[in-house]
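Working notes for the structure below.
Note that this complex is displayed minus one protein chain, with the remaining chains in position.
This part shows chain A:
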Amino acid sequence: MPELSVTENLLLGDFPRRAGLIDWPAAHRQARELLARIGFDAIDPRTPAGRLTVARQQMVEIAKALVSEPTVLILDEPSAVLAGSDLDRLYALVRDLAARGTLVIYVSHRLAEVLDLATSIVVVKDGKVAAVTEPDRTSEDELIRLMAGRRLEQIYPDRRPGRGAARLEVSGLSRAGEFREVSLTLHAGEIVGLFGLVGSGRSELAQCLFGATQPAEGEVRLDGRPVRFRDPKRAVAAGMALVTEDRKRTGLVPGMSVRDNIALTTMHTTTRAGLIDTGRRRRAVTGMIERLRIQPPHCAGMPVATLSGGNQQKAVLAKWLLREPTVLILDEPTRGVDMATRVDLYRIVDDLARTGLAVLLISSDLTEVLGASDRVLVMNQGRITGELDPDRTTEDEVLAYSIGQAA
């Protein structure tokens, strides 16, 4: 509940009372103790939950689950939005809970942490249990094979052979409290990875490039011409596309059909005598569903919310591909997406780049950034702190740049 304070979210009506009224000082103290117990004492319990970063909100969610001291705790992708020291705290917490007798079911697609934390591993694929194993008896490679039905080397397409002319040139772009003096260039035909921890300003940069917010300083050139998008409408018209990090809140209209969602960006141009040309729309939408292999195949009339996370993401991508953009910004495109669909997404984006699109791939998944990009930019506290060649760097080096500790 974003409007309510952290305390209210944590205690959820079970407040300490005095003379029938809520004893706020005691409630905040209780909340602070709760947060401190799990190592998240940096959070002020009086802030409205909605003002916290996504990572902090996640911690509050976890703290909330612990209020009732459960004997069984299911954590569904708890690490998806966490990084760095937050992750370490989460791992310490999970180990501590397990040591004290709580049964923890930890759902994750981060294989390293699964191998590290778990005592028993269940691999689920297509709604069925594909294997039950233990960390000592398996490896990342084997887990990937069990999940995706293919080996690691087959997950990411080969790197693109070369790059074309500069498409999007950004120089000295700043926006107060979000990012500072960002300069980068995207060329036709390349995928540039942008790695940064939650809160580093990556998504804010994407929003700004897309005209959703306005920069305070700096210049953006598209195909050599200076541009300044006053709103997303102008950015879209100029050939930009943005797949946002939060499908539900900014990528889809959940109550509408798959067809309406995919046609959202093109309905104004698919008209005949002022009315939407339903024949053309149907052909365009079915074409996309086939091309991106959105499952199930006859989903055009279904509410988009009934699709799986991965297929929802494909629907978001389809919406943009119908616009035939020249610059594609992907913000955490594989978050909450199953392995098989990820492989599909990497292949689709690779195809697009090979036909001349400039792609900016924003991600907090190190393996993905290094596997799928031709160049890697690292962001820390609103600044681009490094540019690395994915073939000549390591996960540790990228991480070091992202927390400002690079040599």
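Keep in mind that, in the parts below, a contact is a pair of C-beta atoms (placed from the backbone, for glycine too) under 8 Å apart; a residue touches a chain by one contact, two chains touch by 3 or more; residues count from 1.
We adopt the following convention: contacts and distances are computed from a predicted model.
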| item | value |
| --- | --- |
| Protein name, per the UniProt record, of whichever chain is missing from view ("Extracellular solute-binding protein", "Pyruvate dehydrogenase E1 component subunit beta", "Anti-sigma B factor antagonist" or "Ribose ABC transporter permease") | "Ribose ABC transporter permease" |
| Option from A:R137, A:R225, A:R249 or A:R392 whose C-beta touches the chain left out | A:R249 |
| Candidate in contact with the missing chain, chosen from A:D23, A:D44 or A:E77 | A:E77 |
| Identified contact with the non-displayed chain, of A:T133, A:T265 or A:Q381 | A:T265 |
| Residue of A:I276, A:A340 or A:I403 touching the missing chain in the full complex | A:I276 |
| Touching residues on chain A - with respect to the absent chain | 54, 58, 61-62, 64-65, 68-78, 80-81, 107, 210, 212, 231-233, 235-237, 242, 244, 247-256, 260, 263-265, 267-268, 271, 274-276, 278, 303-306, 308-309, 312, 319, 336 |
